[in-house]
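Here's the structure, in structure tokens; my notes come after.
Every protein chain except one is present and positioned as in the full complex.
What follows is chain A.
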Amino acid sequence: MTKVATGVRPRVLVRGAGVAGLTSAVTLAERGADVVLLEVGTREGAGASWMAGGMLAPWCEAESAPPEVTRDSIESVDWWAAHVPDVARNGTLVLAPPRDVADITRFSRRTSHFDLVDGDRIAELEPDLAGRFDKGLFFPEEGHLDPRKALAALRERLIALGGTVQLNAPADRMAGDPWHGARPDWVVDCTGIAAEKRLTGLRGVRGEMVLLRCHEVTLHRPVRMLHPRIPVYIVPRADHLFMVGATMVESESFASMTLRSMVELLTAAYVLHPAFGEAEIVETGVGVRPAYPDNVPAVTVEGRTVYVNGMYRHGFLLSPSRARRVGDIVFGASAA
């Protein structure tokens, strides 16, 4: 590995302005790199990041993810709070419909850092849910953010740090010639599922989400509704918006949402609170998450290219730790 000479800023071309690309670009710029970020889409987060829930839930994810996901994501709540506005640190509430209440026990066996809560405590945390649930789990140290606002804030931060963001970039590798003929020292490829052909084992996992507006319900934190087939979550956002997600289908189809998926997501919202029955459906979305066979995001190096990919459903949760690894590679502290 070539060490970067003292006083010389490494030129880094970051490809892809999703959550992996933006966190990498900002981290590199903060450490002194000369960063150009290219995005083929018309805005930041043109891929799967746009559909993300934005839950910063290291401990809830332990239910189905390996321990390293929890370990590597604990730093992410602080990272996001330091980098973008409006990161809520109100925790996560885990509930189940009455017939699936046994799933609370299973969930609690596989996770940690939670309090077992009864109906009174649930009502204290979320007054609108008073009297609706008798048992749940509360993960007080978790947080959430609005992914679309967070990505925009990261783009601004990158520009403030002297970085360049080029949207609508042509797909070829050296588009724009930002360094006037000089080659970048490093290319950081964060192109998600678009890199499928170049990265062995990468596959797409389809996810579907719905954005609702409901003036009658107020929530202060994400609520996960346990369900034997798909765990559904409802994340509150500004202006009475609620993001309901997300399906996980082993498919790379970008076709519109299916009726079955919409029924399952909306039923969960309705079970959480019947007032969602009157909610306005603001948006339905479909994304394809890039994932490796172990569903854990990886940083890999090939020559002078660093790949950050396979974010799966952990994009906002694990991007900070993966970006730090990218910084270590570019600045020669360690190999991948």
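The working rule: a contact is a pair of C-beta atoms (placed from the backbone, for glycine too) under 8 Å apart; a residue touches a chain by one contact, two chains touch by 3 or more; residues count from 1.
Here is the rule we go by: contacts and distances are computed from a predicted model.
A chain of the complex is left out here; the name its UniProt entry carries, from "Iron-sulfur cluster assembly scaffold protein IscU", "2-oxoisovalerate dehydrogenase subunit alpha", "Thiazole synthase" or "ABC transporter permease", is "Thiazole synthase". Contact with the chain that does not appear here is found for just one residue of A:206, A:237, A:273 or A:324, A:206.
Touching the missing chain, out of A:110, A:183 or A:215, is residue A:110.
In the complete assembly, the contact with the undisplayed chain comes from A:294, out of A:30, A:294 or A:328. Although one chain is not displayed, chain A still touches it through residues 64-66, 109-110, 196, 203-204, 206, 228-229, 249-253, 255, 258, 291, 293-296.
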